[in-house]
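The complex appears here without one of its protein chains, the remainder shown in place.
So that you can tell them apart, the chains are marked A and B in the order they are listed, and the count of residues begins at 1 in each.
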Amino acid sequence: METEQLLHFGISLFAVGALSALVPVKTFRIVPYLLSLIGSLFFLSLGLILTVITPASYQALPASSIFEFSLRGDALAGFFVITISLVASAVSVYSIGFTRNYVYAGLSGFFTNILILSLYSVVLSANLFTFLISWETMAIASYFLITLDRSDETSRAGLFYAVMTHIGTAFIIALFFILYRFTNRMDFEGMKAGIASMPTAVKTVVFIFALIGFGTKAGIVPLHTWIPRAYPVAPPHIAALMSGLMIKMGIYGFLRISFDVLGQGPEWWGITVISVGAVSALLGILYGLIENDLKVFLAYSSVENVGIILLGIGASMMFKSNGLATLSSLALTAALFHVLNHALFKGVLFLGAGSVIHTTGSGNMEHMGGLLKRMPVTGLFFLAGALSICALPPFNGFASEWLTYQALLLGYQSPSVTAKIVSPLGGAALALTGALAAAGFVKAFGITFLGAPRTAESRDAGEVPLPMVVGMAFLAIPCLLFGLFPGPALSFLMPAVYAMTGASTTLEQHGMLGVGQTSAAVSPIGMLATMAAMMIAVMLFIRMKGGVRKTVYGDSWGCGTPGLTPRMQYTATAFTKPLRIIYKRIYLPRRDIKVQYLLKPFFVKSIHYGSEITPFFERYVYEPATRFIQAVASKVKLLQSGSLNLYLGYILITLILLLIFAT
Amino acid sequence: MGYLQFLIIILFSPLVNGVIKKVKAYMQGRIGPGVLQPYYDLLRLLKKDMVVSTETSWIFKATPYIVFTATATAAVIVPVVSTASPFSMMGDVIALIYMLALARFFMALGGLDAGTGFGGEGSSREMTVAILVEPMMMLALFTAAISAGSTDIVRIATVHPAAFSPSHLLALTAFIVAIVAETGRVPVDNPDTHLELTMIHEGMILEYSGRYLALMEWAHYMKQMILFTLAIDIFFPLGIAQSGNPAVLATAVAVYVAKVTGIALLMALVESTRAKMRFFQLPSLLGGAFVLAFLSLVTHIMMGK
Partner (left out) sequence: MKSWIEAFSIIDFISVGILLTAVTLNAFKSIESYVKAYTINSWLLASLVAVVAVLVGETHLYIAALLTLATKGIIIPLFLRRIVRRMRVTHEIQPYISNSLSLAISGILVAVVYASLKEGIFITGFSKDVLQISIAVILISLFVMITRKMALTQAIGLLFMENGLFLAGFSLTFGMPTMIELGVLFDMLMGVIILGIFAIQIKRAFASTDLDKLTVLKG
């Protein structure tokens, strides 16, 4: 099938899916998701083709001079299309099961289809206009999906999200203006010719605006604050889409502008991105560790992973500016591979969290426990996601983080001393975030799925409907497969890397990931095979030396006290309390202790203990900024007195001024 | 022959632990258990029935096997006496550390599975210590990797016969602190007691019995020996065999035994001359080691060696 036909089929399937959601017939509920599933599969094949053949461009609507809506697929777009399709198809399957009892199923189906379509459209946009339209559609669709139930909580979160995303969009529009002004072209491909004549100062401004504007969507610290507010209130399939795919759109935009359009910049760009990535990753996971709500924790974990992706991108930029094209391609491969992997495992984790919340009615880890025995399949897939995100072999997270390490270590070959110091420090930061993430996910999986149930709801929980589980499988299985066989995944992104950096490296041979220059290699499948062999050997040995033994079941050891209750277990708060103490200079916790005495100071009636952690940038940046804006706004409000005469007066004055200054 | 070298780690790691215990005992004026005691303990445990808590899930029973096999795979990766093994291609330094991290992840999960306070405490503290140790250990290893040009352990072991440069020595010091922390020795953790205050590793494995306990203990011994071997490979691999020649191999084995004994004695010395630190004093100790590792990196950049 021709790419154009695939594209048209895909778009129409999603459009029909969206419209079909509005039909208020109960049996029709699965139709929009079935259509989105098939649509994603069409797009998937489109993406696969795009990564093999050279760019193809097609126009979806007739053109007029500036405002033409045209789509174009090249290697980078193709890779992102594949990523989107994989996650979207899994989420569609999951939604088939989830929306059976979901009250807002109709509107949800409508907006979901539009959202997914806009994701594709962002990635396939050929010019600034298409990009902006798709970007806005994405924001609007996700806003509606978050605030469907119109409750206070969701409205507030939705408003915060809308404001933040538009601040970012403002920067993006500004940088688009600058680009158009200097190159007189609206389309990305045609712009590249005019970039050479752009003065370096302007290029720097474009770079910074791109970092801020796309960074808001991607979720770099301190622009990430909408993420932990918006993801928890979103329904699970939406949260998976947003976290797995939407924040990658920020990455896509940043790559498109800084790598493709701007071409090459000075070294400090790359070093800035590495630093931003490291700080973002560290702060993201640090704030996530103290959260007890599963979804908030996962949201912060997304911020962390975006930081890791930026580490790879920054390293790639740094190498590119020093002319080390092969190293640049290695770093960019690591970053793009992590984009794909994160979409996959974050999708699994959010879907799993959604299932858990669906059955227990609460997102707070402190209300859960022992769910693995009651929801075995969901738990298993969640475990797979957790192992992947902690970069443990042989899953895919390990492969992409390994490549990122290699890229950072090779940073030593750059000429400048700053680069030589920053790169290994980036590696140490990566190690630190890995260890922090591991602690967080031991807590998330352990407190939620292991131990004894802490509430009645978790005691009575049961496995979720089949489509939800199958949806998770769609994502969990590739996590393992791409970890064992990174070759196919790498082939999706190699053409994009070649287009961006001008070089490509063979990173995978015979199931081994390897870096040629340093002859460092790792073979996840070899390690898994060794583990399996050892398992057989040790089981035989135990049978030989120990014989057949029986297992006696009893209570957990409680130092001899009978009647251990679930309340005596370690709580989620307790699990990360040591970290809260160790990093208290970053957390700056506020403690509130109120004691009521019967007779001071010996007889205490009651003690009230409250502890609160507000991220420091919220306290020192966001709150003052908000107060400032409100102060200014209240002054400006004076202009709006409501009197018609005054408004007519404004018009008169404006006309007079125009007359004087325009002639 | 080179490809059987991992058996040295699997089979002799209990002996190393026995030696350390014996030396500690002498330093404390006792006679102590025999050096072969760990073997008797392991075999005895294998012959016992298992007691499993009703609260646990399949994770509890799977963890000992996963922990053991992951650690054993790390033992296969690391070159013990010879660099001419085909298995060393399977992973580099980073892969090795992450295999050990995989083991630790499941140990922590196993601790939480029984739903007790001890297990939770052990898991929480183990992950916290990992957070403090990993960046420092990685930075020290990175400095060595950078100077050798690769993270491949074989490459590092063949390029520098001995770490005779200031930056390497600084990195080695930091790495030794890391070994003390990762193997749960004083002053980070006390491997000999079962009091809540001093149980990090012991807390996580408290619920295990029978063959499960045997596997967990054995994996602990193996991890210790793997870290010793890694330190030897990276910082003073002098004498490691680079071919399959039997004479060369024999000398390599002798040299290796001598080095491991030396490190074991060092560990015993450190344990006997220090008191266990309060848990929240650990960030100062490990942070200081991080500064050492950072200095080693900076010194390497400046001096070029």
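Note that in this section a contact is a pair of C-beta atoms (placed from the backbone, for glycine too) under 8 Å apart; a residue touches a chain by one contact, two chains touch by 3 or more.
Predicted model, so just to flag it, every value in this text is computed and none were measured.
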For the chain left out of this view, which of A:Ile421, A:Ile542 or A:Met568 touches it? A:Ile421
So that we can see where the missing chain sits, which residues of chain A does it touch? 417-418, 421
Per the touch rule stated above, chain B touches the missing chain via residues 164-167, 169-170, 283-284, 287-288, 291, 294-295, 298-299, 301-303, 305
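Following the convention adopted for this analysis, only the chains that are shown with their structure count from here on.
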Per the centroid of Cα atoms for each chain, what is the distance between chain A and chain B, given in Å? 35
Residue ranges of chain B touching chain A (in the complex, touch as defined): 43, 46-59, 65-66, 68-70, 72-73, 76-77, 87, 89-92, 94-95, 98-99, 101-102, 104-105, 108-109, 112-121, 123-125, 127-128, 130-139, 142-143, 145-146, 149-152, 155, 206-207, 210-211, 214-215, 279-280, 283, 294, 297-298, 301
Provide the residue numbers of chain A that touch chain B in the complex, in ascending order. 369-370, 372-373, 387, 390-393, 398, 402, 405-406, 409, 412, 417, 420-421, 424-425, 427-429, 431-432, 434-436, 438-439, 441-443, 445-447, 449-452, 512, 518-523, 526-527, 530-532, 534-535, 538-539, 542, 545-547, 549-558, 564, 566, 568-570, 574-579, 581-582
